[in-house]
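Quick one: structure below, then a few questions.
Left out: one protein chain. Kept in place: all the others.
Let's turn to chain A:
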Amino acid sequence: MDSRYEIQRRPGGGGSANASPAMGAQSRRRKMPPRPADYKLQIIIIGSRGVGKTSLMERFTDDTFCEACKSTVGVDFKIKTVELRGKKVRLQIWDTAGQERFNSITSAYYRGAKGIVLVYDITKQETFDDLPKWMKMIDKYASEEAELLLVGNKLDCETDRIISKQTAERFVSRISGMRFCEASAKDNFNVEECFLKLVDDILAKMPLEIPNKDISNSILSLQPEPEVPPDLNPPRTRCC
């Protein structure tokens, strides 16, 4: 089994004492306070090669990160916490860089995602032309409930722009519920705003007042789902 799948699907529930190899920690772990987050959401970033997916997730700082780790290993995913609507939300953000061929991104990536960020490069026609193919993958594998955000990246390269904002807006208007924004990961412009809007859309779909916290935890915990062959999922009709 793919290790990514395992770590992604790991049940979030409490710790069994014998899981720890560390001496002295076991008795204390039972005293740890309850999970602090109100919601846990998985977000994936997809799009064609070179559009800046990784830059959207990580600020590039080549002189600080352990060189060996950065160049040969790279960042797999991040946990980030945001506060929205008075709720503390933990985001698990996955970057799919290096797996840009449409069929190489495993369905496991899509299945658990509450939010999908689809990225193209406003200076590269082919990355925009690829969008329908990415939408087919979303329709095939992602939950119908997943919120979608289209990001036109590299706004810092305005002079080389090929894809007008209007063109992208026309594309988005044909897909129900998809948000759109332009951003520059390089300049860190509009990136956080885009993510927050996406998270806000996800929260808007959730029942905000849940009297029993245990219930909300059980709904939102990342329990393993039964393996369903992709063919059994009826294709969505969201895309053209």
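The working rule: a contact is a pair of C-beta atoms (placed from the backbone, for glycine too) under 8 Å apart; a residue touches a chain by one contact, two chains touch by 3 or more; residues count from 1.
In this section, contacts and distances are computed from a predicted model.
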### Query
The complex lacks one chain in this depiction; which UniProt name from "Glycosylphosphatidylinositol anchor attachment 1 protein isoform X1", "Guanine nucleotide exchange factor MSS4", "N-terminal acetyltransferase catalytic subunit Nat1" or "RING-type E3 ubiquitin transferase" does that chain carry?
"Guanine nucleotide exchange factor MSS4"
### Task
Taking the full complex into account, find the residue in A:Arg90, A:Arg111, A:Lys124 or A:Arg179 that is in contact with the omitted chain.
A:Arg90
### Summary
Of A:Lys40, A:Lys87, A:Lys136 or A:Lys186, the residue touching the omitted chain is A:Lys40
### Task
Decide which residue listed in A:Phe77, A:Tyr141 or A:Phe180 touches the omitted chain of the complex.
A:Phe77
### Message
Applying the definition given at the start, please give the residues of chain A touching the unseen chain.
### Response
3, 6-7, 10, 12-16, 19-25, 28-29, 31-33, 35-37, 40, 58-59, 61, 63-70, 73-81, 90, 92
